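As you look at this complex, bear in mind that one protein chain is not there, while each of the others sits in place.
Take a look at chain A:
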Amino acid sequence: MDIDLILRVYPYFLEAAVVTIELSVLTILLGLICGALGAAARLSRFKTLRFLGAAYVSLFRGTPALIQIFLLYFGGPQIGIQLDAFEAGVIALGVNIGAYMTETMRGAIIAIDHGQTEAARTLGLSRAQAFRKVVLPQALRLMIRPLGVNINAQIKGTALVAAISVVELTYTAQRYIGSTYKPFEMFLLAGVLYLIIITVTGKVISFLDRRVRLP
C-alpha cells in the first residue's frame, strides 16, 4: 500500500467525486421526470400513450446503457444533435434510469387498492381529484424505498460516462491506474468515495421513508 501516493493524488479524486455527485443529481432528477411521464403514459386512458410508455420502457431497459450513451454522443451529430460528453452522459443516463423509474412508480400506483378510488369517487371527487388527493399521496409513500434502489444503481451507473472521457471518479481512477501502475490503491481511493456517496444517500432515503411511513 503506497500511502504517499494516495496522499498525493487524493485531491484530484475529491474533485472527480464532485463531478460524480453532479452527474448523479442531474441524472436522477431527469430520471424522476421521465419516470413520472412514463408512468402517466403507461396508466393513461389512451391506447397510443400506453403503447408509447410501454415502448419507452422496453427499448431502454432492453439495451445496454453504454450503447445508449454511445449512440447519443457519437451518433448524435449525424442527426443534428451536438452535445458535449457531460451533456450527452446526463441525458442518456437520465432517460435510461427513467425507464426503470417508470416501472417503479407505476408499480406503486397500481398497488393502491382500487376501492380507494371508488370510495373517493362516491364521495363526489372527480377522477383527477381522486388520483391527486387520495391515490397519489399513498403511492408516493410506497415509492420511496424502491426508488432508492434505482437511485443507488444510478450513482454507480454514472461510472459509464468514463467511456466517453467525462472526468468523474472512475475515469480519474482509470487514468491514475494507467500512469502509476497502482490499481489497488486507486481502486480503494475511488471505492471509498463511491461508498461515502452511496451510504449518505441511502441514509437520506431511509430517513425520508421513515418520516412518511404510516404506523
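Note that a residue touches a chain if its C-beta (ideal position, glycine included) is under 8 Å from a C-beta of that chain, and two chains touch if they have at least 3 such contacts; residues count from 1.
Convention: contacts and distances are computed from a predicted model.
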(request) Given the choices "Glycosyltransferase 2-like domain-containing protein", "Heme exporter protein CcmB", "Carbon-monoxide dehydrogenase small subunit" or "Amino acid ABC transporter membrane protein 2 (PAAT family)", state the protein name listed in UniProt for the chain not shown. (result) "Amino acid ABC transporter membrane protein 2 (PAAT family)"
(message) If I consider the whole complex, including the chain that's not displayed, which of A:Leu29, A:Leu59, A:Ile110 or A:Leu123 touches that chain?
(response) A:Leu59
(message) On chain A, where is the contact patch with the chain that was removed from view?
(response) 59, 62-68, 70-71, 74-79, 156-160, 162-163, 169-170, 173-174, 177-178, 181-184, 187, 190-191, 194-195, 198-199
